[in-house]
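The complex appears here minus one protein chain, its other protein chains still in place.
Labels A, B, C and D are assigned to the chains in the order they are written; within every chain, residues are numbered from 1.
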């Protein structure tokens, strides 16, 4: 039993879904999504029992590339996030009708496959391949099933694709360079390299470009809001829930251990960029008229904080950002789903056209409110655990970082509550807002339950990720 | 047998050929009449042929001259095909001015 | 055993919350109210158990539940610490909480969402308990944010009114500003001492020899900012008056008796930290005094009955901070308790009045309610006397102790505090006269319906009035009868106020204070009872009283300086920065496209040009290789 | 050698069939014949040999590339069936010319003597001139043929001049001898001049900037199948030949020459990509894309001693993608008089399979993983970085980004627009070629060693 099984499962799932035809596609996809979740849990169990669930085999001799999947705690945590969110995302789409749904659901599973691969790959090239592969399905999902004016959408989607590809190609060059030095793409071999500080700087920058665009950090974020707005909600969930985390994960897994000197040298700048993202994203979010755009900017703010935590190069920072990644993954999926639920009823995403929903559907309101609270990192939610740890790590570097980064708890509360107020509260809306359906309710409850459970008891995840983070940290600190 | 190049010098042949070649190039660029352009190309090829023969003498080696045969064959084949194309253009266009061939651009 | 009881103590309100949330609607109003009330009473009983135990053993109980968050070398435990302070706090939180639940039972009975009201109240009690019993700063923080959340929910309880929602949002955000300070304080403490647990923190600090007082001061200051937010001190006090948008029981419970005292609780809890930061203590004292004075001045001219009480609360909190700043923690705690009694009573009384007048809150439209609502009148009168510092009422003792302490440390502070006290007496009796004396100024319709509130409302009032009367006995100004100081003594590292008997100075001061109070009452009497003045209409207010009536325009200033700026900034970012960044990225594409466009013109279809380029290229390469290289 | 003879025999057979009135059998027989030739060629992989006084040298390089050419020709011949439906009477000529073109191509990669090289390139070029102009009633086709012919002969003149210079310097046409003599210290300057001139001539054939101007015009004007031939087979042949020329003659690629290659490579990539951005005609767009790919392939010359494998890989990847793309273009533009991008609108809905194939082909050209184009670029980059030309790689990367812009324009048209017409008929051969080509592309993308190790 090793992790390649999971990839096979997802890939087969994508194919079977496509073959299943439009009618069955969604159910088949859900089945495979759940199966992969189950598989992940079983794998996790094996891992916790100390079994080796990694998988490695020679793939290409020249250049020396291996099909290497390594599962450590960090990878597994991210895989768990992916495989847990995938069925939720698929399930959340049950209320919608999609044309050519077999392709749609197949693409979702394929994307999940690629992202899982990215999290597992321990060979640079394999990782890169998965990284790029993940881009293609979302491109089509956003393009074909997106909403809004077709021309605008195309513009946004193409910009997104080219932009992200642009970044990652430089990463590829960096990988090639590393390969030429090490003679192998395997992460262990790359870790062994002794690079001069100028080499590290260039490699760091190449990686940074790729990740800064993917995450996105300001000022590389311009694709984000538009794509989030134009993509179908499922696509937005995939993007914001999982794909952003690919970038953050990669920073931890690849960028920092490979070029620690550069990271150390420019630590204040990097943290500064992250924190600037927090403040900027929050402020921009304040006056967004479109619900999805607002959530996009809130996402920008959150990932800014996460990346700031990552670049502190402390165990707390790394741990906090991983926790926050997972938490944010769930909460953002939930929030986008809320936007979708409203859209299903009111056919609008403009906040000004909402309001007065609470009086009609208290259940939905409560769930929405819980998500909002999780998003503003109220204690006992998972987000708090992450955000607290990250801010704590920032304070270890410099208290001012913590203060500036901490403005997220003020500004975040401001825009989220403002949004909540104008979408849900106020005089009863004249248009009827049908109560949430069972499907919708289950989805939201699941998300909220996860957030609160791990908010109170994050220990399993902390215990899962800590050893591998420590390992990465020793790698980062190997040269001083 | 005396090598004729002792009296003339290979350089002179090279210069002659080069100038002739350049005249060919010039013709191709200068004239708009496709037939004359073809002729210019023939001049270019002939310039090279001349040089081949000169080099053949220089090296006292027959291969250069043999190559000239091939080059002639190629020239003949090219001319045949070229003229065939030219004829069909003339049929369609009523002119063989290559400046008129500007439909494909951009 | 203790663990289980502690769990019952903490979880009972939470259970009530859950039941009310999920089944409240189907259970019906009475049952849900009952559940809400009973769950708090259960907590109260459990608290009593612990109070007995701790009062006897004098040993704090610490209960560890499970590991929660792990940061660096700090393992933050989810655990409780039950010691003198927390149990004392729990007593009045759950006690007053239970009373207010009872009160709400009747007060909210007409509201269709009564079950959610009780759910929120229960949730609040739960978080408040958590705040108080948490064994470390993070658990405190849970409660801290949780009560903020409940405050948000309850202020915006009538969510159809967007103004109420605005008020709720404002409260939450201003609290969060303080929360950030608290968080940063926690971070610094964590960094300095590698622990967030009170007990180990205390050992770390008391045991350490060379402490980094610079950072400790900063930490203390940050913590104080947190306290400012929660306890409505300058500059973060503006949310509290707005919070009166919530139902009156909420104002009584959250915004008078319990939540707003969380800041005082936290500072008292961490007294050993603050003791190391004298500069910060000075700041606290000054801020407290100024807040007391400023809020009191604003309170002088307010016409909304709840707004007067709200500013009064701010002012009283200021006095407590003054005491804290002067290191007299037990005095502050004493005032917290007495204040909880009389202020809750006042709020509930005002609620009773409002209830009787069907939602009318403007005192200009009241008057003469003495006859219609005797119990309300009497209880409120008692509470007003207490807050005005009339001897033998509880407020007298606590306020007097604060003034004494202030006098000992700094005359200016004492002067400021005294003036605030006089003003308090004035506006409280202004309130009393305008509400209960003279003729009724409301509509005939209202007059017709005037009635005393039902027993469920008056019972809590009576209880609280009794407590407001006799509450002072727990800390009489005679050392041998001062139970509270002795009870709390183990908490404090140094003895803040020397235990001494009352000398002549003290008696003099006491007399001065009482005279001040009486003078305040007298002015109010002359103005509002004798002359029967009714405050002017909003438009007619002029001069300095207009400034006061508009609360020194602080809201407007804040609005202009912060809210507006940030909104404008947001607009600027959205419209200018985002667009230009986006244009920059698109610019790359555009430029290449443009080049392509012009490139198309170069490719003009002419063979001559193509060959020319060919020849040129050839010449360039050949000359580069064979001419330039030599 | 056997390959060459067999191919020529096949070509003649084609002509005979016409005489014998076996027109229907031409395409199947040719395909089968070519498959046989392919087998024959592959069988020579492990038997390097030289034939007839070194006129033909069979080595791994020639075998691999010949096999690639044969495979491409098979595809092209298969596509002919549908394309020449209305030109039955000329079918044998077309097929025969294609096969002779192939033998020119084979001669170009397996020459051992410059005479064979020259004749090979002329056979190839003349076949292409004819094919380009083959739609005789269409002025565009005429124009394309004429332009190609004029410029091609011009380039042939340059190449011939170069050969002459080499001969003048060495006194022989034999590659092996030249290679040996080029080691000696005292070389007349004629030799490098000759090499440079031949290289420039080949630059023209691969359509590298600034010798690329013919390509878009000719590609656009020629019949689509010819364009397919030019952009896949001819380009790959020319590139392989250039590589072989420079490596086999042991030419001294000094710093200056490398700089020239660097500049031309970067210029080709950049100009090709930028020009492609604004094209509305798909063939023209692919022509410019071909220019940029030529620039990429020229990078192999910077590490000429080791890059045979990567060139083969890149060529295979590129040409397979090209074949797949062109088969879809052939299908879509069958009855259109132009190849405008508007023809592709809504293909994703009307014909998802072919749309997917075209998407895959374009993604491969853009260098997106699992398609072979990605590995091709990767290997190329790694070799070039190793050779110390990071600048070229950076330029290549930037160009890859630009290229996505126009590749995706086509994809967007297929998936983002409403279809404006419906097409009927599912020509089996076109589907087969498109799918097989793409599948091969993906297979070598997944197992790059299959190709890379051939010439390692």
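FYI, a contact is a pair of C-beta atoms (placed from the backbone, for glycine too) under 8 Å apart; a residue touches a chain by one contact, two chains touch by 3 or more.
Methods note: contacts and distances are computed from a predicted model.
The protein name that UniProt records for the chain not on display, among "4Fe-4S ferredoxin iron-sulfur binding domain-containing protein", "NADH-quinone oxidoreductase subunit J", "Malonate decarboxylase acyl carrier protein" or "ABC transporter permease", is "NADH-quinone oxidoreductase subunit J". Across the entire complex, contacts from the unshown chain go to B, C, D. The missing chain, though absent from the display, is touched by one residue of D:31, D:79, D:96 or D:341; that residue is D:96. By the touch rule set out above, subunit D reaches the unshown chain at residues 8, 11, 15, 51-53, 55-56, 86-90, 93-94, 96-97, 100-101, 103-104, 107, 113, 115-116, 119-120, 122-123, 126-127, 129-130, 133-134, 136-137, 188-190, 193.
Residues of subunit C in contact with the chain left out of this view: 608-609, 611-612, 615-616, 618-619, 622-623, 626-627, 630. Seen across the whole complex, the unshown chain contacts subunit B at 1-12, 14-16, 18-27, 29-33, 35-36, 38-40, 42-43, 46, 49-50, 53-54, 56-63, 65-66, 68-70, 72-81, 83-88, 90, 95-97, 99.
Basically, only the chains that are shown with their structure count from here on.
Ranked by distance of CA centroids from subunit A, the top chain is B.
The distance from the centre of subunit B to the centre of subunit D, with each centre set as the mean of the Cα atoms, comes to 27 Å. Look at where the CA atoms of subunit A average out and do the same for subunit D: the two points lie 43 Å apart. Subunit C has its Cα centroid 98 Å from the Cα centroid of subunit B.
Subunit C has residues 589, 600, 603, 605, 607, 611 in contact with two or more other chains.
Residues of subunit D in contact with two or more other chains: 147, 150, 154, 216-217, 279, 405.
Interface residues of subunit A, counted against subunit D in their complex, comprise 60-63, 103, 125, 128-130, 132-133, 135-136, 140, 143-144, 150, 153-154, 158, 161-162, 165-166, 169-170, 172-173, 176-177, 179-180.
For subunit D in complex with subunit B, the residues that touch the partner chain are 114-115, 118-119, 122, 126, 129-130, 133, 136-137, 139-140, 142-147, 149-150, 153-154, 156-157, 160-161, 163-164, 167-168, 171-173, 216-218, 220-221, 279, 284. Subunit B contributes residues 25, 28-29, 32, 98-99, 101-106 to its touches with subunit C in the complex.
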